[in-house]
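Please find one structure pasted underneath; my questions will follow.
All protein chains of the complex are present and in place, except for one that has been dropped.
So, chain A:
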Amino acid sequence: MIKMRVYINSKQGIIDPAGKAIRLGLLNLGYNDTKQVNCGKIIDIEFNHDNAEKAKIETKDMCEKLLANPNMENYSFEIIEREAHI
């Protein structure tokens, strides 16, 4: 079993109202030293096999086809759990 974690964030220069709102909340809490907050998404995908190469190729394909919109978002991913089938 392989578990992949996908990170999706707004590209530089794209308006991120959620990040802006969170930063305002932090300011209200007294954290005056934040410069910028970017609010993204995390998507965990569990595969039913332990072929890391296959999982990486498929995850990249999933990101490009559906999970991220290249107009406004960047993506990255990493394997967070790995368990060989016995």
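Brief remarks on what is shown
Throughout what follows, a contact is a pair of C-beta atoms (placed from the backbone, for glycine too) under 8 Å apart; a residue touches a chain by one contact, two chains touch by 3 or more; residues count from 1.
What we mean here is this: contacts and distances are computed from a predicted model.
You can't see one chain of this complex, but its UniProt record names it "Phosphoribosylformylglycinamidine synthase subunit PurQ", from the set "Extracellular solute-binding protein", "Phosphoribosylformylglycinamidine synthase subunit PurQ", "Ectoine/hydroxyectoine ABC transporter permease subunit EhuC" or "Deoxyribose-phosphate aldolase". If you put the hidden chain back, the residue from A:Ile15, A:Leu29 or A:Ile42 that touches it is A:Ile15. By the touch rule set out above, chain A reaches the unshown chain at residues 14-15, 17-18, 20-21, 66-67, 69, 71-72.
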